[in-house]
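Note that this complex is displayed minus one protein chain, with the remaining chains in position.
Letters A, B and C mark the chains as written, and numbering starts fresh at 1 in each.
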Amino acid sequence: MATAKAKSSSAGKIKIDKSQKLELYRIMSECRALQQRAYDLFMQNLVKGTTHLGQGQEAIAAAFGFAMREDDYTFNTYRGHNHNYVRGVSMTSILGELMGRDIGQLRGKGGSMHITDSSKGAMGSYAIIGAHMPIAAGAAWSAQYRGTEQVACCFFGDGTTNIGTFHEALNFAKIWELPVVYICENNQYMEYTPIGDVTAVEHPAADRASAYGLEPILVDGNDVEVMYETAMAALEKARKGGGPTLIEALTYRHHGHSRADPGKYRPDDEVKEWKENRDPLYGYRAKLLGEGIDEAELAKIDANTEKMIDEATEAAKNSPPPPAEIAYTDVFADGGAEWRN
Amino acid sequence: MATAKAKSSSAGKIKIDKSQKLELYRIMSECRALQQRAYDLFMQNLVKGTTHLGQGQEAIAAAFGFAMREDDYTFNTYRGHNHNYVRGVSMTSILGELMGRDIGQLRGKGGSMHITDSSKGAMGSYAIIGAHMPIAAGAAWSAQYRGTEQVACCFFGDGTTNIGTFHEALNFAKIWELPVVYICENNQYMEYTPIGDVTAVEHPAADRASAYGLEPILVDGNDVEVMYETAMAALEKARKGGGPTLIEALTYRHHGHSRADPGKYRPDDEVKEWKENRDPLYGYRAKLLGEGIDEAELAKIDANTEKMIDEATEAAKNSPPPPAEIAYTDVFADGGAEWRN
Amino acid sequence: MAKLSYREAVAAAMAQEMRLDDRVIFLGEDVGAAGGVFKATLGLFDEFGPTRVRDTPISEQAILGATMGAAMTGLRPIAEIMFSDFFGVCWDTVVNEIAKARYMTNGDHETPLVIRSANGGGARFGAQHSQSIENWAMAVPGIKVVAPSNAYDVKGLLAASIRDPDPVLFFEQKAMYGNKCEVPEGELVIPLGEAATPREGTDVTIVALANMVPKSLKAAEILEKEHGILCEVVDPRTLVPLDTKTILASVEKTGRLVTVEENPRLCGWGAEIASIVGEELFWNLDAPITRITTPHIPLPSVDVLEDLVIPSVERIVDTISKMD
Partner (left out) sequence: MAKLSYREAVAAAMAQEMRLDDRVIFLGEDVGAAGGVFKATLGLFDEFGPTRVRDTPISEQAILGATMGAAMTGLRPIAEIMFSDFFGVCWDTVVNEIAKARYMTNGDHETPLVIRSANGGGARFGAQHSQSIENWAMAVPGIKVVAPSNAYDVKGLLAASIRDPDPVLFFEQKAMYGNKCEVPEGELVIPLGEAATPREGTDVTIVALANMVPKSLKAAEILEKEHGILCEVVDPRTLVPLDTKTILASVEKTGRLVTVEENPRLCGWGAEIASIVGEELFWNLDAPITRITTPHIPLPSVDVLEDLVIPSVERIVDTISKMD
């Protein structure tokens, strides 16, 4: 298969100090705990509907969450709990939403696939493949028009690179030089089909960057520091009027696609390799220890994470289901659903 | 703007003999006459609805029409009269359709934008930008499945390269290695907007070929012999199981986008350059004379063309409008429109 | 008051609102420098410049996605989808994103935007450029649907749509772009959700929309003159919100209802109105509710066939004159 040679990020190395490293670790560890808990709750039949989890993909969300400005915009998919969490949506809100409780971020009206809090820049989780890519361009257009130097970051999967909106959004973003960063989380699979089986190029995003006048950027999405550098470079470029960036971050989902999918369509040794040797969280833990960071510091973070997730679980469990009347609210801006007089 | 360097067709030179040259000339001259007559009839208020003409773009249609096998498939756009004509749809059928006469190819039910004759491999003219690109892939898939070595040729404009179906169709065609040839007729404009204003790369098709694992092919669409070589190479490749080809052919429309559009959004000297120095028909005429072909031979073709178009015009004019009852036929395969019992 | 054409009223409303509110921006294919393929936005590019009036590529999903993203982040964008038939290529953005955003997010997302589009037949453009799809839009909860029948309403309703905090699909009937009527030069805003009653009558209520309104008015004249039947013509103007009060009050008075719909029959807006009136005024109806629609077929291109299938003045007269 003919493929353009993708280059690694040209982001210059930036200095990441110890406190920043601990922050990156903390965020990833909280994401992991949140996702693992969601899984456990699903298996206990406490989650309504569906879930799409992001264990194994935390480095991407964590790095961007850490790098973004408070008023930047995040657009993510149904596999978006990590992305919402890193922008400040609480564990309780997320678990509550999955469990269909009144305390849930959307009071159960949206569910796992639609978590949103635009007051925190978490501009929504989108469940139709690719639909959010042009919407993110629109938010970036708005920022450009208003002159705010805000940047929109839009996360999507490898499978999403084959749908029409990918193409339309990237062309659009480039011709107007919009402050938007598109991040393809290439976890190698769409639902059950390997991305290579259905894609004309090897690197579904990076090998297509040139079709939009963009540099190909292919990075290790499980190395949180590489991701952080890549994020910082793209954000800065966008903020300074340098236009859009398309990043392909190689990663892997530890679990199946959704719900209880055991992911059996994947070779055992592939799963093993990614889980044991390329886990973004444990790998980073090992790296930090190797750099001389005290185990106790990390253990303290871990313990705090445990406590947070347990408290959030309790809070969510203790919340009642939403009241009936909210079924009929917020179709229109007047708060109601009335279509006639 | 960063653009992948587009290469010219790698098609090996093939020998085009005199009779073939005269055929190419004849086909182009008939296309020109057909389009010019359609324009005149429009200005006389004899055309119902709209027209999109292809004066200036004849070389592409003529070369492909001449190169294709009788059972190959053509898919084209609303700007498709030439493409239908070269597959054997008669001048009378085409003009009759434009004029809304019973003798029209579709008896007036489709109109100028939808001329079709699948018995001749003219698989339809499509008026929604890009919609036919996946349909052509489907016809190619069918040919591949049936093992017939038929090839589908799909023509579209430069503006069409920015819509989602372009992307989906090309990826699809490549992953299944379908026998389909996609030909972008880059006439530099969408309706009134220059393609460069809204496209992230310089060559809207060729600079994107690599995104689908394809070779970039950029050719002079107004040189009928270059087009013929390019067509032959792509058809042969597809027929032999070599998969799809994407060709960008540079050309220009002499008239406005549609109907009476005078095309005033284009610089005068640009129009002049293309009309006077790069006319595919007159240029080829001059070339053939330069190669020693007798003026009388070409004049004979011209005269025959004149006669044909006049006869076709008369036949169309003499045909009545279609009868009322056909408004209610052919919604369903039983010939009728009944949705209830 | 000056006479304005339906197309001029579009530009007038947009200019009125763009002068008042610089959050209002406009995008679409060939809408800027060229003023739109129907010339309905002539002058806006010159007045407001290329940052507020933007030409786009042929990327309808990007156009509407960008519109939504801009609306979510503080702007009030107006998008043009050149022909309403092209909603097919960006229907997801309308129905799954724009229409559902507020509800799914428990009220978080704001999507104040307008999508204008040339709708309807009569121009001999064939099946892919002539559809009346206001009923597709009506079927989707979360969007407002406007379809004006004259230049006055175009100006007032488009201005109201731009100010509206909800997403609005604004259908311009392309065969009416040249129609003129008196339109005030000053600020004009007509609230969404109020039907007009351009003709009063006591015998039959005709509910008609867009280009079916002038046809119904013409038919009503003939019916009065030739048959002594007094028709009341109600133009809902907006399908969502729907002014059922005006419709119900009219049918309560006349006891008879005819809908005149340009859309192919099945699941047209007239079916919805018929089901409401049939249920709520069951005991008041003196005759069956009758729907005059385009038959359930794609539109043919040629004039003789197109004129045959779209409801005509003759068909309206004929149907009503034969009612019980």
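Operating definition for what follows: a residue touches a chain if its C-beta (ideal position, glycine included) is under 8 Å from a C-beta of that chain, and two chains touch if they have at least 3 such contacts.
For clarity, every value in this text was computed on a predicted model and none was experimentally measured.
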Visible chains in contact with the missing one: A, B, C
Residue of A:41, A:127 or A:281 touching the missing chain in the full complex: A:127
Residue touching the undisplayed chain, where the options are B:28, B:131 or B:309: B:131
Options B:28, B:153 or B:175, residue touching the unrepresented chain: B:175
Hidden partner chain, touching residue among A:17, A:197, A:268 or A:291: A:197
Where the unshown chain meets subunit C, residue by residue: 85-89, 91-96, 99-100, 103-104, 126-128, 135-136, 138-142, 240, 263-272, 274-275, 278-280, 282, 285, 287-291, 296-298, 300-301
Contact set of subunit A toward the excluded chain (per top definition): 48-50, 100, 104, 106-114, 127-131, 159-160, 162-165, 190-193, 197-199, 265, 321-322, 324, 326-328, 331, 337, 339
Sites on subunit B contacted by the missing partner chain, in the whole complex: 73, 105-107, 109-110, 114, 116-119, 123-124, 126, 128, 131-143, 145-146, 152, 164-165, 168-169, 171-172, 175-176, 326, 329-335, 337-341
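Methods note: only the chains that are shown with their structure count from here on.
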Chain at maximum distance from subunit C, centres defined as averaged CA atoms: A
CA centroid of subunit B to CA centroid of subunit C, Å: 36
Centre-of-Cα separation between subunit C and subunit A, whole angstrom: 40
Residues of subunit A engaged with two or more neighbouring chains: 164-165, 168, 171, 175
For subunit C, residues contacting two or more additional chains: 56-57, 59, 61
